[in-house]
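Note that one protein chain of the assembly has been removed; the remaining protein chains are unaltered in position.
The chains carry the letters A and B, assigned in the order they are written, with residues numbered from 1 in each.
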Amino acid sequence: MRSSFVSFTLNGEEKELLIAPGQRLVDVLREQCGAMGTRNGCGQGGCGACTVHVDAVPMLSCLVLAELAEGCDILTIEGAARDRTLHALQEAFVAEAATQCGFCTAGMIMAAKALLDRDPAPQREAVVEALSGNVCRCTGYEPIIAAVLAAAAMLARLPAAAA
Amino acid sequence: MSADITARIREDIFAAERAGVFRAVGRALPRIDARAHVSGSTRYYADRSFPGLLHVVMARSERHHALIGGIDLSAAEAVKGVVRILTHKDVPNNWYTILKLIGMGPDEEPVLAEDRVLYRGEPVAAVLAETADAAREAAGKVRIAYEDLPAVLDIEAAMLTDASAIKPHGSNLFIYDGRDHFHVHCGDTEAAFCEVEHILEHSYQSSPIEHAPVETTGAIAVPEPNGRYSIHSNTQAAFFTLDNAALILGVPFRHLRVIGGTVGGGFGGKVDVIVEPIAVLGAMRTGRPVKYAFSREEEMQVSSPRAAERIRIKDGVMADGRIIARDVRILVDAGAYSRHSPYGTIKAAAHMPGPYTVPNVTINAWCVYTNRTPSSAMRGFGVTIGDFAVEVQMDRIARLLGRDPFELRLQNAYRDGEMKPHRKKVEGAALVEVVQAAAERIGHSLPPEYRAMSSSRKG
Partner (left out) sequence: MTRLRGRGISAVNYPTGMNLGGDPSQALIHATTTGNFVVTLSSVDLGQGLRTIMTQIAAEVLGVPPESVIIDTADTDTGPHCMGTFASRATHRIGNAIIMAATEARNALLDVAGEELEVAAADLETDGDGRIAVKGVPGKSISVLDAALAAHFKYGRTISGRGIYLKPRSYPDFETGAMDPDSCQAHACTIAEVEVDTETGEVRVLKLTSAYEIGRALNPMMVEQQIVGGSWMGMSHALYETTEPYYPDRAHGPVDFAEYLMPGPADIPQYDAVILERPSASGPFGAKGIGEMTANSPIPAIANAIFDACGVRIDELPITPEKLLRALDAAAVAPRR
């Protein structure tokens, strides 16, 4: 098995990287792309801190082989804000005090963003479902759920183009 | 969220004492780190790149209690990518004694096991390799020859005089100033038990609990051009890390620099200094940056948990609800080494009999060694399980007497000027007020005499 070149789009930017066989996407994003906002919490698919979007689907990047990202469109927390303007979810996480140590926050926001991208006005149950693979040890979850619902309300008030 | 919370402060209670005009304090200022957290730009210790970084994976004891006959590193050293394997012979001062600088001991925990292991998971040999995968593979190939010894896993069994002692001093009990337990008393508990209407005696038990921060414990040690070593760490206590690493490595304190301050959850699990001395030792021996981070499995099973405790409370209660005698026996499961558990045991004894004034109290607390992962600091340790025991006991007393549980607590609540069993006078008490406020919050009405009570005078 030899290293091979893999091309994908990361937060809208073309990447072509030499990838060793068996390398995990989380490590490639962090070590080769410098996308340190994707956190490595367990390496077992158990905590959700490494959640990124692969072709708009939320995935645990510690369980994705980097070579399988060939041709994919990858979005990490660094790509959630636009033109240095925070996404509504990011604003809501600040306003609702939904972050303490912050280590789970990027994964939470990426999991929540996948939900809002497909269901802009979710019920509480749908938010809970969307976050159920992400562990937070600090907040007790309630502020996070509140932040996602607040972000949905914020987005509903915005013109569609800005969302 | 902030607006409605400020409204929840009960400004009417202790109004005179809390008066004051503030501008910055008391405001629901947004967290100054929140924007960095939500944008992913917060930098934790692991979010820096160091060319040539080596990874540590620890080979660990597979036995609860055993003599080590030998360690065979040949298969591990043959794994491609392995750079160096460290054993106890590489550690200059092979003792980990967290509070050594303020005179607390004894030296009893080796950094890396020498001739014996006292728990499953005890570190034996540290593999340094070019990749984490290679280090993991090699750690699995370290061959340790064991000669099993009897394992002591139950705290009560460990206390028996004929129990096999796992400690060199010949017992399984931590020694406090020549005594095998910590003792507090006031009044005459035995005499008081003869005068009471009811005696209730119950035992409470907890199991070890893990901190489970989303970021596991870890550090990166980096050799600097000036001969020093920088330690990027998620420690909860930067100088504990510096002091202990220097003592273990036998280097002047000035050789080390700890950089941290931003931690992905601690809860007490990152107070002990476990990963940094090995990471620096690896950097010293190889001249390269070295990362040692716990895997999730290590965080769950090898990092120090909240101690299991067994607490027996015997209460003497009068017909009118006054508790006049409380005898508490506390057993704290330290696991194989003491770390912060002797401290936690004194804290547990200092906390009894809970937030109540009981005239006759006896507290005996034992810090007991067993062949399990050493317990240590965790959010509220020494108090959390004691509160469980005391407050379930209070519920039992209320039910026995057919009393309202709020009223029973108010009746026995400690107030200003009263004396704790450890002979410190109570000041700034507010148990009465929180019980009243909580009852009010759920619409539970209290009789006028209970509503009129206050912590600053006997009502």
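Points to keep in mind about this one:
Going forward, a contact is a pair of C-beta atoms (placed from the backbone, for glycine too) under 8 Å apart; a residue touches a chain by one contact, two chains touch by 3 or more.
Everything quoted here is computed from the prediction, not taken from an experiment.
Interface note for the absent chain: among A:Cys33, A:Cys47, A:Leu75 or A:Leu116, the touching residue is A:Cys47.
The chain that is not drawn here is touched, among residues B:Glu17, B:Asp115, B:Asp162 or B:Asp320, by B:Glu17. Among the residues B:Asn93, B:Gln205 or B:Thr286, only B:Gln205 touches the chain that is left out of the figure. Residue B:Thr384 is the one among B:Ser41, B:Thr131 or B:Thr384 that touches the chain missing from this view. Of the residues in chain A, those that touch the hidden partner chain are 42, 44, 46-47, 97, 100-103, 127-129, 131-132, 135, 137-145.
Across the interface with the omitted chain, chain B contributes residues 1-2, 5-6, 8-10, 13-14, 17-18, 20, 22-33, 64, 102, 120, 153-155, 176-179, 182-186, 202-210, 212, 235-240, 242, 256-268, 270-271, 296-297, 300-301, 305, 308, 333, 343, 346-347, 349-351, 354-355, 363, 370, 372-373, 377, 379-380, 382-385, 387-388, 390-392, 394-396, 405-406, 409, 413-414, 421-424, 427-431, 433-439, 441-442, 455.
The definition used in the following text is that only the chains that are shown with their structure count from here on.
For the pair chain A and chain B, the distance between C-alpha centroids works out to 33 Å.
Touching chain B in their complex are the following residues of chain A: 22, 30-31, 34-44, 46-47, 49, 76-78, 80-81, 86, 89-91, 93-97, 99, 101-106, 109, 135-138, 143, 146. On chain B, the positions that touch chain A within their shared complex are 1-2, 30-31, 33-44, 46-47, 49, 133, 211-216, 263-267, 295-296.
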